[in-house]
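Of the protein chains in this complex, all but one are displayed in their positions.
Chains here go by letter, A and B, matching the order in which they are written, and residues are numbered from 1 within each.
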Amino acid sequence: MSRLGHKRDFRRMLIWCAIILVTCWALSPFYWAIITSFKPPGVILSKPSLIPFLQFKPTLFNWKNEYVSRGREIGGALTNSIIIAGGATLVAVSLGTMAGYGLARFRFRRWKNKDMTLWFLSQRFLPPMATAIPFFILMKTLNLLDTRWALIMTNATFTLPFAVLILRDVFKELPVELDESAMVDGASRFAIFLRIALPLAAPAVAVAAVICFSFSWNEFLFGLILSYKNAQPVTVIIAGVEHTQGIQFWFVATRLLAAILPPAVLAITAQRYIVRGLTFGAVKG
Amino acid sequence: MKRKDRAKYLFVGPGILWVLVFTVFPLLYSLRLSFFRARLGMAQQFIGLENFGRAFTDYRFWSVLQVTVFFVVCDVTLTVLLGLGLALLFHRPLRGQRFFRSVFTMPIFTAPIALGYLGLTIFHEEVGAVNTVLRALGMVHLPAWFSNVWLARLAITLVDIWQWTPFCFLVLLAGLQSLPDEIYEAALLDTSSGWGTFRYITLPLLSPVLFTVTILRVVETFKILEIPFSLTSGGPGMATQTYSFYVYLTGLRNFNAGYASALAYLLLILMMAISLFFFRRLRRQYE
Partner (left out) sequence: MKKLRLIAILVAVGSLIAAQMLSAQMISGFPAANEQEAATALAAFNKADKGRPDPAWRGQKFTIGVYSAGQRGAISGPLYFWRNKFEELTGASYDIVEIPFAELREKIFTDLQTGAGRYDVIINCSNYYGDYIANDWILPIDKYFNDSRMPKWDRASIAAAVANLMKWGDRWYGTNNDHDAQVLYYRKDIIESPKWQAAFKKEKGHDMPVKMDTWEDVLEICDFFNGKDWNGDGKPDHGITLHLKVGGQGFFHFMALSAPYVVIPNPGDPVTKVTKYNNVYWFDPLTMDPLINSPGHVKALETLMKLSKTGSPAMWGWSLGEAWADFLSGKAVMTFSWGDVGSLAEDPTQSVIMGKLGARGIPGTKTPYDLQSKKFLNLSKPNMVGNQVGCSWHPVLSKYAKNPDLCYYFMAWQATPPINHWNVYMGWTGVDPGTTSDWFAPYGSATIQEYVDGGYIADDAKAFIGAFQDNFFNYKIFQNYLRIPGTPEMQEVWDVHLSEAITGQVSPKAALDRTYADWVRIVADYGKARMLKLYQESIGYKP
């Protein structure tokens, strides 16, 4: 018994070591960004320093500078990004979940499921450049340049395939018996979708939402092309650290941290909805 | 029977409609543009397939294609493997699961542009985090990351992996968690080998999700742009200039819209070929 117990403890320790290592790996760039934001500009490129107070004197210079001169813009950009990413996610997940369910549950005769899936996926194939000019012209014609709507529509289009593909897979894994038993009870297709399939796929919906949100949040090229002043997302503000005197690394750090704050809050709160375990009691019966 | 038939269109309809409205026009426009010489400020001239032909004799086209394929193969393999490993690691009752999972979603929210610029300080030869650690471990000749062709590629790979492993991790974890419990219980009765369970039960059941993750990552990595853009600017020389970067330079920087559209369509054709191959190979999994 003791030998098995030791083995189990050892294994547990290994697992925890792995987890801690991986967590450090995931967090290290953020740590680096935090200490860089507190370093005086001259130190950033001249002294190797990993530990604050020991190797360099932290200062609020960069943060003060940034917020006194750019605070309003950064706040505005964060708001824009939240609205754009949120709106795009809403659209993409709604349409994508429905489409995913349809592709998983029904058989299409004239246009095969596999082909339709591939068609959705193929929306991700084109390099952004190919659609940049046409989108610009489209938005200009619709008089939507420099509006958040333009970016919501753009990002919804781009992230829709993720939602479709992820949800499709998960819906396929759900046993058909659940649906069939509900149909026998007389429920409509949509009701089954809404009340049975969707809750069971909730973790996947949450994951799809997180992914769609993150892609929209990080989207840079179209944010740059379709916005001038009012609808600038935070990625464009970040790109503003590069100018003729080079890249202002201290502002990269502060803006990176500012830009990660809203999605971080979202990620923390969304975790609650990724519940473990699915109830198959109904099937086992 | 009739109700079922109509309902299916209601499910996929809105999605298809949206895509049609927002992608058909841009795609057709781009396709048309690829048959023209469309330089800034000059009238467009129809030149047929000349743009496509030019791509094949353009040494830059082949260079960027090779670089991109390298990144696709390297990055996707590593991210999927790491993501799978992490998903398996976390697919167990653990304290503070939520905390760790939240931490792991942070990388995918980091704007690649910012990450690239930050990377310049991380990989800085003298004061960067990476080299400081290497120096502490005793390395004498510290790598000059951006002055060397392969080191620059490695730097991009490392950053890319850092950012996208969580994506694979999340999707694979969700996939693992959708697997029915009783199959595991049954397996445990037959064999207590972890590896055996993984190989013969988990892996096959997970393969549709694995497949989806892989194909999504392949598709995304083919278009990798922002990290080479901000971290290495495609350098040294053209060692890290990826396909999308070249298309961007051609179309938006040098205003050679016709050639850029042609290049974009060539990539589209390539990717369709790749995914058709993928889909056909695993056709069994998809009805």
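Keep this in mind: contacts are C-beta pairs under 8 Å (C-beta built on N, C-alpha and C of every residue); 3 or more make two chains touch, one makes a residue touch a chain.
Computed from a predicted structure; not experimentally measured.
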Residues of chain B in contact with the chain not shown: 37, 39-42, 120, 124-126, 144-149, 152, 232-239, 241, 249, 252-256
Residues belonging to chain A that touch the chain removed from view: 40-42, 44-46, 61, 67-72, 75, 78, 136, 140, 145, 224-225, 228-229, 236, 239-240, 242-249, 261, 265, 269
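By our rule, only the chains that are shown with their structure count from here on.
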Chain A-chain B separation of Cα centroids, rounded to whole Å: 14
Contact footprint of chain B on chain A as seen in their complex: 15, 18-19, 22-23, 25-30, 32-33, 36, 44-50, 91, 95-96, 98-99, 101-103, 105-108, 113-114, 116-135, 137-138, 153-154, 156-157, 160, 162, 164-166, 169-170, 172-174, 188-190, 193, 201, 203-204, 207, 210-211, 214, 217-218, 220-221, 234-235, 238-239, 241-242, 247, 249, 252-253, 255-256, 259-260, 263-264, 267-268, 271-272, 274, 276-278, 280, 284
Touch list for chain B against partner chain A, complex: 3-4, 7-12, 14-16, 18-19, 22-23, 25-27, 29-30, 33, 86, 89-90, 92, 94, 98, 100-115, 117-118, 120-122, 124, 126-129, 131-132, 135, 162, 166-167, 170-171, 174-175, 177-182, 208-209, 212, 215-216, 219-220, 222-223, 225-226, 243-244, 247-248, 250-252, 257, 260-261, 263-265, 267-268, 271-272, 275-276, 279, 283, 286-287
